[in-house]
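What you see is the complex with one protein chain gone and the rest in place.
Labels for the chains are A and B, by order of writing; each one numbers its residues from 1.
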Amino acid sequence: MTEPGEPSIGAVDEGQGGNRGGYDATFRVWRGEASGGELQTFTVPVNEGEVVLDVIHRLQATQAGDLAVRWNCKAGKCGSCSAEVNGRPRLMCLTRMSTFAEDETVTVTPLRTFPVIRDLVTDVSYNYEKAAQIPAFTPRPRDPDGNHRMQQVDVDRPQEFRKCIECWLCQNTCHVIRDHEENKAAFAGPRFLIRLAELDMHPLDVVDRRDAAQEEFGLGYCNITKCCSEVCPEGIHLTDNGIIPLKERVVDRKYDPLTWLGSKIRRRRPD
Amino acid sequence: MTTTAPRGTGAASPGHGGEGPAPRRAAIAARTLRTDRWWLQPLLTVLALVAFVGYSTFRAFQNAYYFSEPYISPFYSPCITTGCEGETFPELFTGPAWISPAIYILVVPLGFRLTCYYYRKAYYRSFWLSPPACAVAEPHRRYTGETRLPLLGQNLHRYFFYLGLLFNVVLTYDAVLAFRDETGAWGHMGLGTLVLLANAALLWLYSLSCHSCRHAVGGRINSFSRHPLRYRAWTLVSRLNARHMQYAWISLFGVAFADFYVFLLATGTISDPRFF
Partner (left out) sequence: MELERHSYDVVVVGAGGAGLRAAIAAHEAGARTAVVCKSLLGKAHTVMAEGGIAAAMGNAYAEDDWRVHFRDTMRGGKMLNHWRMAQLHAQEAPDRVRELEDWGALFDRTPDGLISQRDFGGHRYARLAHVGDRTGLELIRTLQQRTVALGVDVYMECTVTRLLTGPAGGGGAGEEHGITGAFGYWRESGRFLAWEAPSVVLATGGIGKAWKVTSNSWEYTGDGHSLALAAGAGLVNMEFVQFHPTGMVWPPSVRGILVTESVRGDGGVLRNSAGNRFMFDYIPDFFRKETAETEDEADRWYDDKKNNRRPPELLPRDEVARAINSEVKAGRGSPHGGVFLDIASRRPAEYVRRRLPSMYHQFKELADVDITAEAMEVGPTCHYVMGGVEVDPDTAAASVPGLFAAGEVAGGMHGSNRLGGNSLSDLLVFGRRAGAAAAEHAGKRAGLVALREEALAEAARAALEPFEREGGENPYAVQSELQQTMHDLVGIIRTAPEMERALKRIAVLRERVAALSVEGHRQYNPGWHLALDLPHLLAVSECVARAALAREESRGGHTRDDFPAADPGWGRLNLVCTRTPDGAVTVTRQPLPEMPPELAEVFEEQT
């Protein structure tokens, strides 16, 4: 219960205290669908502390009720509101308006690598198809007391990759599929290469996915140009900690003369 | 009744690489909508690498001014033919006089750097424009990456790394020999000694921070807790690895500078300041 004039939770509000740092911004937003579309220009108010997604929501509520945008948590945890802001793949909820000059035009477009559904929403089912192809986690048996025992130092590495919020920005920015639609069949994209790395480094997992990484998921397509690491909102070092170690593990398996010789002599290696 | 299936709209529709937007993607004509100076980084990389390649090619073929007692240029070490100036390494054979001794050994540092995970990024981006910068379209119609020869050969990086370590030993040995004076007596130190020492140190940093090294010392094992020493080593190399790019550049300029310093001495342009 709050009486008028009484302080209340979050009392400072958009509507009070005059125009605190508010200004009108120029937004260019791509609107359209698979059959075609264009950049539309809007003039829209911006308040202090806002992010691009706030402005898109304001457009939705005031000027374009059917502007399609995908979002959920608005806190950088779910990875839904991926788009390209001034040409750079970003989460709209983590792109603060204060990073732009007030007279700078902000251009918001859908992810380029995936088919567009409508406006800023794209069909990301490619990623779900790739996810389903990864050979599932397969643990060793539990200890006799019913627990699994692992040391923190052993789980640190795969834990980094499990921070992934599946925003698909790395998949979107990767030129292997961004610029070459035909590679989608043979290449799983950075997100799933680090998924393979995660499973290969998982202390409990017993399956060897190194051949599959090279043959089925297209590890060789990656030319480690590191755009995936650049765009990752979680700061995961996809290339240095995931993809390169995976490439090295594949070399162990496939391009190491000693291993090769061993596999010829013994036919089946225990690992 | 329709069959029971999850939504499967299928995204992989092949056959439209490099020819404008594929069907069903958002129709945006611009190659990129980036507003920053994304071309600056690849441009600087090209300029720096071209300058280095130009200089080192000239010096490697010059076959002169690479030795000034007690210093030998890193481009020519190990110097393995009978035609070598100075006595820094066992002379293994006599080649045709017109072939510079640098040519025989160049393949190792060149191979190490060419297959290095950092340099690959640098030249794929800046020379091959694949891609020139993130979210900027590349000009090629087709792309197969490192899936086939010759680029499949990038997987040989670790063998160049091992050979490169041997070279580091030789160059460190050269730096140690630089504590002798022109007469071969120990107890000398000039600016050239420091230059060779710094060069060797930078090469060690560059080599030990390499991704293959990180893998070899511990990265390949899954149970760090059962290999505490290798875990310590891996942690150390990982810390170096985070600066691999910096070491790659600094050591590149270090090598060129060490050579240039020896060149200046050998041509008599300057004389070596002596500390003792």
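Rule of thumb we're sticking to: contacts are C-beta pairs under 8 Å (C-beta built on N, C-alpha and C of every residue); 3 or more make two chains touch, one makes a residue touch a chain.
Bear in mind the structure is a predicted one, so any value in this text is a computation, not a measurement.
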- Touching the hidden chain, out of A:Ala101, A:Ala136 or A:Leu258, is A:Ala136
- Item | Positions on chain A contacted by the hidden chain, ascending | 1-2, 6-14, 33, 47-51, 54, 60-61, 65-80, 93-94, 96, 98, 117-119, 121, 123-124, 128, 131-132, 136-137, 139, 142, 146-152, 155, 158-159, 162-166, 199, 202, 204-205, 234-235
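Just so it is clear, only the chains that are shown with their structure count from here on.
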- chain A contacts chain B in the complex at 30, 32, 34, 36-37, 39, 84, 86-89, 104, 107, 109-110, 112-116, 122-126, 129, 151, 153-154, 173, 175-176, 178-185, 200-203, 218, 220-227, 230-231, 240, 244-245, 247-252, 254-255
- Query: What residues of chain B sit close enough to touch chain A in their complex?
  - Reply: 7-18, 21-28, 32-36, 117, 120-121, 124-125, 130-131, 134-135, 137-138, 140, 142-148, 151-152, 155-158, 211-212, 214-215, 219-220, 222-225, 231, 241-242
